[in-house]
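Only one protein chain is missing from this complex, and each of the others stays in its spot.
Letters A, B and C mark the chains in the order given here, with residues in each chain numbered from 1 onward.
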Amino acid sequence: MSNSSQHRARLLISCADQPGIVAAVSDFFFKQGANIVQSDQYTTDPENGMFFMRIELDTNQQASVQELRDAFSAVAASFQMDWRLEDAQIKKRIAIFVSKEDHCLLELLWRWRSGELDAEIPLIISNHETMKDVAESYGISFYHIPVDKKNKQSAESEALRLIASHRVDVVVLARYMQILSDSFVESLENKIINIHHSFLPAFIGANPYQKAFDRGVKLIGATAHYVTNDLDEGPIIEQDVLRVNHRYAVKELKVAGRNAEKLALARAVKWHIEDKVLVNQNKTIVFP
Amino acid sequence: MSNSSQHRARLLISCADQPGIVAAVSDFFFKQGANIVQSDQYTTDPENGMFFMRIELDTNQQASVQELRDAFSAVAASFQMDWRLEDAQIKKRIAIFVSKEDHCLLELLWRWRSGELDAEIPLIISNHETMKDVAESYGISFYHIPVDKKNKQSAESEALRLIASHRVDVVVLARYMQILSDSFVESLENKIINIHHSFLPAFIGANPYQKAFDRGVKLIGATAHYVTNDLDEGPIIEQDVLRVNHRYAVKELKVAGRNAEKLALARAVKWHIEDKVLVNQNKTIVFP
Amino acid sequence: MSNSSQHRARLLISCADQPGIVAAVSDFFFKQGANIVQSDQYTTDPENGMFFMRIELDTNQQASVQELRDAFSAVAASFQMDWRLEDAQIKKRIAIFVSKEDHCLLELLWRWRSGELDAEIPLIISNHETMKDVAESYGISFYHIPVDKKNKQSAESEALRLIASHRVDVVVLARYMQILSDSFVESLENKIINIHHSFLPAFIGANPYQKAFDRGVKLIGATAHYVTNDLDEGPIIEQDVLRVNHRYAVKELKVAGRNAEKLALARAVKWHIEDKVLVNQNKTIVFP
Partner (left out) sequence: MSNSSQHRARLLISCADQPGIVAAVSDFFFKQGANIVQSDQYTTDPENGMFFMRIELDTNQQASVQELRDAFSAVAASFQMDWRLEDAQIKKRIAIFVSKEDHCLLELLWRWRSGELDAEIPLIISNHETMKDVAESYGISFYHIPVDKKNKQSAESEALRLIASHRVDVVVLARYMQILSDSFVESLENKIINIHHSFLPAFIGANPYQKAFDRGVKLIGATAHYVTNDLDEGPIIEQDVLRVNHRYAVKELKVAGRNAEKLALARAVKWHIEDKVLVNQNKTIVFP
């Protein structure tokens, strides 16, 4: 039976590896009356490596998640942890950016409505009006922010203002065909997920399906990654591929590729909002 | 730098879930000077479920794995754990049983020689002489134990004697075409791995490829599982499938299926010898 | 340059294999001025087997597809062919049957709107009202035909009347949770496609995900097949699987399974409407 005061929470830790971390963390939660439901850890190297940990726990008592945070900060300080304790009951808030293609957007919306994507989607932002009706049919606020060479800075400012006012936790670029400025990206570090329509690092840049066709590859792919200021170089969260053959023209590659795109993006977003992804330099750790 | 007295060990735990397990275990190893390198846990149900845990640790001090075992038994007793602490430096000893088909045997032998399968293979037992040369070319003892309706019991007795004298930890049925007796299976509970040439539970029993052909399936598969006295019903460790089409006759299905068989079996054996598999009733937990 | 009188057509042939079929067919189209763009054939057995062929051709002249049909009937008769010549410009008309779950329906609708599914969808029929809004948002007629034990026959009569009046070519059961009567199925032989939520023939019948969970499988699947009067036994068109592990409860298996379901069904429907599927007894030939 679920206790009304019980909360599922998720702890994420990064720090230099050293003896006693697991013991200190698990002892802390035991004394707080919390039950560790799942625990995963990863060490880059047993000798002087980095330590990463994800714990799911149920708080079986009066202490709120905020009180646990306050109490845990002493443990965290002693190991110089980079950490966060997330309340699983508080859903992540997603802003979806989209242009004219709808497949990634629709996949996210379907998984959201079916409960597979346990998040809030308060708004959709687009540089086109194409997806307005879709947004409205799902009861989601739609903001049309046209972008051209001249207004890029003011457009991004408006987007950032909406992101702030809607208390957005993560931005998902669901085939948003604009390159974001360095300052925009820096203000949302590891909080922007993009879907690239190739199996990175193959076919970096524009027209990946044309390049894949020209090269005659037998598998095409898609890559979901965090956006950094190095275009197409951010930490990869998920990749997927589909088998193709000589009969696929560029058009068919695009059609097939859409399915790889939407599946890879949907999984990456799901893992992100479930606090399963940690970034280690230019790579991700995706806990199971 | 690796200390000469340092040992990698693996702890496997099953017990009823209750608060404080992780804290007690990690505190124990911290006090013993051991460093937890990897830790995975799984609870069937946060409320009154079963708790399963696998820990990889480095013993950074004088205590031998045996001394750790002795010391840990008190912790284990307090939680009524079913547990074992394995010394990763002591390789598991595999007996491979084979009949006439060589693909699974050769895959295991190749992965063993390449170091991918970190085990000892002291012997190969077969009801035919076909694989004698292969065994010898790998420097492995080969025992030909013919089996017919009359001598089944004595043949199994001889096999069990060899298993004992070679101190075998796990028996791998690499396309061994004899059904083992109940008593044989019971004497090696969760220590016999079989490869079934179908995607269980589809096509249970004989001639699965003929049945797959007759049914016109578009994927064929293979299933590696622990052997129990319910034929083809033991806990599944791993499954794999391959895409086929209408052009595959039974013969081609068999040829394709061999690749699914050898891959599924090789992974299952690898996970078993790395102490990654726990059995929970009729299912397996395979830790990553 | 595409000629305005040019038409893409597709010829499908089944007959007993015998010498000269390919020569007769290709000679016929050459003399008619048609260009064979793609040709695939399959013979179950070079000796006395069945011969199956699919040809895509461009009619480069005045003869309409109907005139080609009239002319070809002599060739067909001489080889006792079971055949049809389809005008690729005339889109197949699909009736989608659905109950309460939307994932298969939405996948079909998205692929239809994106042009990937080159068909007409004149109507959606459901035994519930749940999908009414979805249908309307796509501009598709929605018919609510409740079904219970007493009205099954009249409900099917109404559905058949709608199928006739909308000139439907194929019925797609997109998670339609009613068993169709023998007479309904017989009236639409090889024209009803169902998605079964398991990797058939594993887990036939109800609650396949519960059965998959109980059996502890490592892959779950879905099967798109033509409906026959043997429940879950019709010719398989496509199957797909997804990897799962011990952490998946029945609920997670269902969630994961939905993705296998919608992908397998979407591919099967696409192949059907592109005239790529031929039925040979209880199996399908799916031409590439």
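The rule is simple: contacts are C-beta pairs under 8 Å (C-beta built on N, C-alpha and C of every residue); 3 or more make two chains touch, one makes a residue touch a chain.
Quick caveat, the model's predicted, so the values are computed rather than measured.
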Legend entry - Positions on chain C where the hidden chain makes contact: 1-2, 17, 19-20, 22-27, 29-31, 33, 35-43, 46-47, 58, 60, 288
Legend entry - Positions on chain B where the hidden chain makes contact: 102-103, 106, 110, 114, 116, 133, 137, 245, 247, 255, 258-259, 263, 288
Legend entry - Contacts of chain A with the absent chain, listed as residue ranges: 42, 199-203, 214-219, 221, 235-241, 245-247, 280, 282-286
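As a convention for this text, only the chains that are shown with their structure count from here on.
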Legend entry - Geometric centre distance via CA averages, chain B-chain A, whole Å: 36
Inset, instruction - Could you tell me which residues belong to chain A and also touch two or more other chains? - result: 288
